[in-house]
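With one protein chain held back, the other chains of the complex are shown just where they sit.
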Amino acid sequence: MNTLGKLFKITSFGESHGTIIGVVIDGCPPLLTIDQSFIQAQLNRRKPGQSNISTSRNEDDEFEILSGVFEQKSTGAPITIIIKNKDTRPEDYSKLKDIYRPSHADFTYQKKYGIRDYRGGGRSSARITAGWVAAGAIAKLFLAHFEIDITAYVKQVHQIAINKAYLSLNLQNIETNSVRCPDPETALLMQKAILEAKQEGDSLGGIAACIIKNCPIGLGEPLFDKLNAKLAQAVLSINAVKGIQFGEGFNSVLFKGSELNDAFIRKQNGETGTQSNYSGGIQGGISNGEIIYFETAFKPTATISKLQKTVDIEGNEHNLEASGRHDPCVLPRAVPIIEAMAALVLADCILLQKAYTL
Amino acid sequence: MNTLGKLFKITSFGESHGTIIGVVIDGCPPLLTIDQSFIQAQLNRRKPGQSNISTSRNEDDEFEILSGVFEQKSTGAPITIIIKNKDTRPEDYSKLKDIYRPSHADFTYQKKYGIRDYRGGGRSSARITAGWVAAGAIAKLFLAHFEIDITAYVKQVHQIAINKAYLSLNLQNIETNSVRCPDPETALLMQKAILEAKQEGDSLGGIAACIIKNCPIGLGEPLFDKLNAKLAQAVLSINAVKGIQFGEGFNSVLFKGSELNDAFIRKQNGETGTQSNYSGGIQGGISNGEIIYFETAFKPTATISKLQKTVDIEGNEHNLEASGRHDPCVLPRAVPIIEAMAALVLADCILLQKAYTL
Amino acid sequence: MNTLGKLFKITSFGESHGTIIGVVIDGCPPLLTIDQSFIQAQLNRRKPGQSNISTSRNEDDEFEILSGVFEQKSTGAPITIIIKNKDTRPEDYSKLKDIYRPSHADFTYQKKYGIRDYRGGGRSSARITAGWVAAGAIAKLFLAHFEIDITAYVKQVHQIAINKAYLSLNLQNIETNSVRCPDPETALLMQKAILEAKQEGDSLGGIAACIIKNCPIGLGEPLFDKLNAKLAQAVLSINAVKGIQFGEGFNSVLFKGSELNDAFIRKQNGETGTQSNYSGGIQGGISNGEIIYFETAFKPTATISKLQKTVDIEGNEHNLEASGRHDPCVLPRAVPIIEAMAALVLADCILLQKAYTL
Partner (left out) sequence: MNTLGKLFKITSFGESHGTIIGVVIDGCPPLLTIDQSFIQAQLNRRKPGQSNISTSRNEDDEFEILSGVFEQKSTGAPITIIIKNKDTRPEDYSKLKDIYRPSHADFTYQKKYGIRDYRGGGRSSARITAGWVAAGAIAKLFLAHFEIDITAYVKQVHQIAINKAYLSLNLQNIETNSVRCPDPETALLMQKAILEAKQEGDSLGGIAACIIKNCPIGLGEPLFDKLNAKLAQAVLSINAVKGIQFGEGFNSVLFKGSELNDAFIRKQNGETGTQSNYSGGIQGGISNGEIIYFETAFKPTATISKLQKTVDIEGNEHNLEASGRHDPCVLPRAVPIIEAMAALVLADCILLQKAYTL
């Protein structure tokens, strides 16, 4: 349900147009310095209204820590973070009260629970992920002790994709453009495509990549908490995600075993490593010390302004023209969310591995 | 770690070349009739040596129920199932004691645990999944009460893929050929490709599809136990899996929102449904009553006979020519494993949904 | 850690002298009417300053629901409740910054976490239980659908005990006196004893009893989530609790089997029940339909005004005269806390039993 993780655990709460959204982190090790400006910086990467290609909802997403931090340090007690919803316009949604927006969760929530907070998607809104990003920022602060570095970026928007190997990209470029694509020329094309879709009242999907450097060997707990399985569960929790793949992923099937196997070699520093990294840094569900690489597919935003056919709660047919504010493409704002989920999973895995090391 | 599920829970145990492998099912509802021949039939679909395109290890995979079943019915107590390992040849592996097989879990297990049962992969072997299939068979017996039907098949092997819509396939054909492909002509090409790879001492990967019919609306527990997230975690636990995608999956990114959204309609029976099913039967992490469809990517089997470069536990370089028996392509035997994992997840979700319905 | 329950789950957060204390309820079934005045009434029974035998800290303990309730009904989403800390006097505690109060958690928290919020006990304060009472009130609203009735009361304070069978007590009297004892004469003696201890700057302990009526047969999940085991875990989480006993409890050892066994009989309504109820309504870890009865021992409040010897964080010896406000006897305010914990456990057990009933 709303708790993720075994040791570094987060419990998510709140609705899009309620008073607040938030998160409780239970299991943050004590004595961690909680750098609030870092948390805010992560939230700012996710917040709405940051550019002309994101939703116009106006939220500054300032957070407040309600518990678990004393004199700037974690105490081992649960850390509660809330973010107030300021620019709520529940009235925008009153006409959606009984209507199911296509490819949203309106219908399934109504059927599952027999009730739903219809204002802006309520609990199913992507706004909830702000809490995850705040929690992920704390996980990142923890991971910094191990020098683990997690970087996501936009690899593809609709038909426009980076066609370079990820190792050749300059990841410093990611935050230099509104689309969070490390390849500047591709970024421009992506922005153009998104703006066109926005003008059409339409939306675009895309693929985000995530690169994790300096992950220690040994993270992941077979057989059912393999690192890739845990990452998959966490990332599939993000709204609009339709798939995940590790290393070569679906492309692996075009290789033969003799082509895809990563030969072990003695590296220059004397350590064992792999020559290639088709595995994407995870073997047998455990990190192998190489770069962890995975990709996530996002469908186009379900909310569009174009006219759509749908039915209401009584089964009557309607033509729906969505109001409410939304992103023409979620990818740029999904980047910090993916990083957060990866950070939460890695923090959990590190604690598990610490527990079991004699 | 080795327990999957919240209410319908399995705990997996055993090693490839130990005495047994097995599973405990804790949370099977009482009074379920345990049809042992059905369980055996599912195990037979997974067992080695079933055709000329599977490993020659000779295991009949007969199971034994040690607890939890009384007079052919579940009692609510844990159901323990074991399968003896008969055709063990630990001596095959003695020379692999200190050598890391490329793209296997030897290296990561050794580094993580400081020790490993090197015989046939030990705990990391795909042989362990036999227990999952047995447990999944019991989950299927439970799901049969709800008329839920889960069918997986091989959609692609290396470069050979079915190029028809899944709704047009005759799923009755799946078990008529050794490769478990519902399209007979494609099946022949796949078999040929696998045999060629086998002769070369090489291996192939592929894509399996899974279709779930009659799934009730409302399964899946947002935000972190969404149906797709739980399926992803369970399926990523299977050996050699490199990715999973739901509905249109990665292909979704090539659509615009207006093209991909599934319009709600009033169906002939008066119920609300969707006109298209690009979502793959899951919206907002909850089943919507349409067919659930997902695809899983498997890399080519890591064990190959061809010469490979690797290092041993001391970091010395070696040329490795693998002995030990293995599948040239895991897809055909992966089909019942995917179904088992899906069944376990759905059984868990049904129990959760029952719990929360006032 | 800070989450209790498997399906009806609460996550507790907050510190005694921080901004707020609170709770997230994850797993409250949807469509439950959330009667806010009932929640407040339960909190009022626990709040400080309610009589001359409770602490003088002035908190009205008004709660606020931040999420999970829409139009007065639960939605199935996490319900977050916070209670602001108003009458905080952290300065009272600044001199306790480095000193370990005897029989408090100061020392163990400092040693375990390497840091502690020393203001009023921080996370270890009984103030945290206000959140549990709020959550327990919602559990009670759920249990009301099953007509389950949970009533706790004070049975003994120091040497003053009710010496009547619990079935002969008039439970309506409980809320008529400040000590929450159903026997008015004993109540007076208890009040007198508590006031005397208060004047001495000392404190008293006691025993609370809890009676649960109309509990359906079949709650409790052997072998490790037996109803009594779950109640024990929940009740032992309350501050100052030193023991729990069910039915005849420790007194059982003075009976022989032939004396203590509860004979099964056919009751007047034709149902099977037991003639006596030495078992306290639980057999084999499962409710048997009789009244559930258990008792909880509380030690005297650790905070006293009398001079005590202790050491500081450096190991230097000190004479400590506690300031800070405290209860001379926690029993009266513990009554609603015990009821809350029992309600949370029963709600969890009901959901579990619903899940597993075919």
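Every chain is named by a letter (A, B and C) in the order it is written, and numbering of its residues begins at 1.
The rule is simple: a contact is a pair of C-beta atoms (placed from the backbone, for glycine too) under 8 Å apart; a residue touches a chain by one contact, two chains touch by 3 or more.
Quick caveat: nothing in here was measured; it's all calculated off a predicted structure.
Engineer: In the complete assembly, which of C:63, C:118 or C:246 touches the absent chain?
Structural biologist: For the chain that is not drawn, the touching residue is C:246.
Engineer: Which of B:76, B:102, B:136 or B:300 touches the chain that is not shown?
Structural biologist: B:76
Engineer: Looking at the full complex, which residue from C:45, C:119 or C:226 touches the chain that isn't shown here?
Structural biologist: Reading the full complex, the residue touching the unseen chain is C:226.
Engineer: Need a quick check: the contact residues on chain A for the chain that isn't drawn.
Structural biologist: On the side of chain A, residues 6-7, 27, 29-32, 76, 145, 351-352, 354-358 touch the unshown chain.
Engineer: Tell me where the left-out chain touches chain B, residue by residue.
Structural biologist: These residues touch the chain not displayed: 1-3, 9, 11-15, 18-22, 24, 26-27, 30-31, 66-68, 70, 73, 75-80, 82, 112-117, 122-123.
Engineer: In the full complex, which residues of chain C touch the absent chain?
Structural biologist: Touch with the absent chain occurs at residues 1-4, 12, 100, 102-105, 107-109, 111-112, 123-124, 128, 156-159, 197, 200, 202-207, 217-218, 220-226, 228-230, 232-234, 236-237, 241-250, 252-258, 260-266, 270-272, 274-275, 278-280, 283-289, 297-304, 306, 308-311, 315-317, 353.
As a convention for this text, only the chains that are shown with their structure count from here on.
Engineer: With centres defined from CA atoms, tell me which chain sits nearest the overall protein centre.
Structural biologist: When every chain is reduced to its C-alpha mean, the one closest to the whole-protein mean is A.
Engineer: In angstrom, rounded to a whole number, how far apart do the mean CA points of chain B and chain C lie?
Structural biologist: The mean C-alpha positions of chain B and chain C differ by 46 Å.
Engineer: Using CA atom averages as chain centres, what separation in Å is found between chain A and chain B?
Structural biologist: From the centre of chain A to the centre of chain B is 26 Å.
Engineer: At least two partner chains per residue is the criterion; list those residues in chain A.
Structural biologist: As it turns out, chain A has residues touching two or more other chains at 1-3, 12, 112, 123.
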